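With one protein chain withheld, the remaining protein chains of the complex are depicted in position.
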Amino acid sequence: MSLSREQIAMRVAQELKDGYYVNLGIGIPTLVANYVPKNIEVMLQSENGLLGMGPYPTREQLDPDMINAGKETVTAISGASIFSSAESFAMIRGGHVDLTVLGAFEVDQNGNIASYMIPGKLVKGMGGAMDLVAGAQNIVVTMTHADKHGKSKLLANCSLPLTGVDCINKIVTDLAVLDIKNGAFHLLERAPGVSVNEIVSRTEGKLVISDNVPEMKFV
Amino acid sequence: MSLSREQIAMRVAQELKDGYYVNLGIGIPTLVANYVPKNIEVMLQSENGLLGMGPYPTREQLDPDMINAGKETVTAISGASIFSSAESFAMIRGGHVDLTVLGAFEVDQNGNIASYMIPGKLVKGMGGAMDLVAGAQNIVVTMTHADKHGKSKLLANCSLPLTGVDCINKIVTDLAVLDIKNGAFHLLERAPGVSVNEIVSRTEGKLVISDNVPEMKFV
Amino acid sequence: MAGFNKVVTSYADALSGLKDGMTVISGGFGLCGIPEGLIARIKEMGTTSLTFVSNNCGVDDFGLGILLKEKQIRKMISSYVGENAEFERQYLSGELEVELTPQGTLAEKIRAGGAGIPAFYTATGYGTPVAEGKEVKQFNKRNYILEESITGDFSLVRAWKADKTGNLVYRDTAMNFNPMAATAGRITVVEVEEIVETGSLKPTEIHTPGIYVDRIIRSSFEKRIERLTLADNN
Partner (left out) sequence: MAGFNKVVTSYADALSGLKDGMTVISGGFGLCGIPEGLIARIKEMGTTSLTFVSNNCGVDDFGLGILLKEKQIRKMISSYVGENAEFERQYLSGELEVELTPQGTLAEKIRAGGAGIPAFYTATGYGTPVAEGKEVKQFNKRNYILEESITGDFSLVRAWKADKTGNLVYRDTAMNFNPMAATAGRITVVEVEEIVETGSLKPTEIHTPGIYVDRIIRSSFEKRIERLTLADNN
């Protein structure tokens, strides 16, 4: 059975390591913060200028001057720092953020990503997504494996305008965990109860499958 | 009679305007701070990262962590700010400093300046001089009109390696105040008791002289 | 002797010299840290054909949205411009020109403008629509595009505290684009919550040195929240 949004977030959270600085995009990536393993510490970076983002505020803590990159009211944890947008993207562009998790419309077998623009629909802008995919050491893309019509989002070549080229090497979908290398998707894990055949049928790009593809494990 | 170092500094101080942010180089330029007209306020920038430099400290104020760009111990005035070298040169390169006063070995009629290197002698480095001449809105060069052998320092073409090109438009020497424009020095004022002829004889570059060249005035 | 007292007491003085067709850089991220009173005053002035450089464009009835509504903005240079129905209408009808710029590139373009750097290379946007028409160069076998800096005729900044000489301190994430905006305006106008005695801000705790600031006006702020999110138990 395909994973829920929460389960995708839980699987992504297994990619976190102790001491990581992490930028979480809007949507499923935001949920990852709820599943940080108990035995590690990570610090969340929000690209509007906050390192050490905490949970949503109580009514008493609520402050219009404390928001995250999704424009939600938030808090800061002990050890947080606050800085300008130029400093924030110096961190991101300079490769100091250990892991970025973000959503996408499409990813292709060459590590290209399309996530900000569907021609014909209103263009709202890329925000910080282009900087994040160009700058992060490590990127995990979260998305559904196929759209609601069953059309694959893991393609040979992205059809939409790109957010970045040759920058994605890990994807967690509702069906599978995959690496991208040498011009192909490599199937690493499948969602519990999902067959390799189903993943094959939902993947348009070149897919490399080893003899034994384990099911994802959730603790 | 030619001006003393103090008199050169006094004349340069007349170029200051109320509200000016000013960077003063080492040597005669440093003395300018002693002659700021009583009815105006200026703020001194020191390129190691201090805006609002104050006088030398008393023994009680002395602090090894408070120095100026000449590595001298200094103080900060009320309203001072302290910042990184990158921020300091953002101010300088970005044209936010209103006036820079610095010394030179040579200046030529095209506004080129040579001030950091004499081939054959040890090269100690340009420090911030190249940034200052490239970035300041307004530059006053102070120097003796000729060297001790009587050789002019106001040339048709600088002979030494340049610190900057086409950037100097005002010079205060021990003999005269001059502008540089349209490929020539323009004599504006002469030191008290110094004849136009003496200035002509000590100026190698093209010199434009109006009918009446007033003596400098000191209040 | 005015010296370094940059405080003005009217919005007319604060925005004196702002004219049709000028480029204005504004701090703010969403509705957080925006110069509310200066924007409202531009609405009153009726200045038109403005180019605004701002990460976002407000909402329909707040922030830069109120200038859009009055058709005072000709062009927006922004990274994200959702949340605004009037924006959408003007953009689709061709009344409004939009130059979408990645957020980090936008921040760096404004910083570079203030710092006298006319252009810099970045990997951000290489191979995407953002790279169209831009020079590409390789460094260490990676491709980068050349991005030019931005300066403004005016910069509008919102800060928390200022002293009279223009030294500024920002409050929490209301800082965002404001420090860069402060450096890149030919005339930089700052709207603050509080004017403090000169000398009361510690020199190493000043976010924006006064050298960048031309005019300061004290104001109070609505500080509208765009997305109110609270802890579960609230």
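Labels for the chains are A, B and C, by order of writing; each one numbers its residues from 1.
Just so it is clear, a contact is a pair of C-beta atoms (placed from the backbone, for glycine too) under 8 Å apart; a residue touches a chain by one contact, two chains touch by 3 or more.
Given the structure is predicted, the values throughout are model-derived calculations rather than measurements.
**Q** Taking the complete complex into account, tell me which visible chains touch the one left out.
**A** Taken over the complete structure, the missing chain's partners among displayed chains are A, B, C.
**Q** From the list B:47, B:174 or B:204, pick the residue that touches the absent chain.
**A** Residue touching the absent chain, from the options given: B:47.
**Q** Tell me which of B:4, B:84 or B:137 is the one touching the absent chain.
**A** B:84
**Q** Of C:97, C:205 or C:222, which one is in contact with the hidden chain?
**A** C:205
**Q** Per the definition of touch given earlier, which of A:94, A:120, A:150 or A:193 contacts the omitted chain?
**A** Final answer for the missing-chain contact: A:94.
**Q** Residue by residue, what part of chain A touches the chain that was omitted?
**A** 18-19, 21, 39-41, 43, 45, 50-52, 76, 78-83, 87, 89-97, 134-135
**Q** By the contact criterion defined above, which parts of chain B meet the unshown chain? Give residue numbers in ascending order.
**A** Residues 46-50, 55-59, 61-74, 76, 82-86, 88-89, 92-93, 112, 117, 122-131, 134-135, 161-166 of chain B touch the chain absent from view.
**Q** Which positions on chain C touch the chain that was left off?
**A** Touch set of chain C with respect to the missing chain: 108, 112, 115-123, 137, 139-140, 142, 144, 148, 169-172, 175, 203-205, 207.
The rule we apply is simple: only the chains that are shown with their structure count from here on.
**Q** Are the chains arranged, by touching, as a line, ring, star, complete graph, or other?
**A** line
**Q** Among the chains, which has its CA centre at the largest distance from chain C's?
**A** Of all chains, B has its centre farthest from that of chain C.
**Q** Would you kindly tell me how far, in whole Å, the mean C-alpha position of chain C lies from that of chain B?
**A** Chain centroid spacing, chain B to chain C, equals 35 Å.
**Q** So how far apart, in whole Å, are chain A and chain B when each is placed at the average of its C-alpha atoms?
**A** Inter-chain centre distance comes to 55 Å.
**Q** Mind pulling the chain C residues that touch 2 or more other chains?
**A** 111 - these are the residues of chain C that touch more than one other chain.
**Q** Chain A: which residues touch two or more other chains?
**A** none
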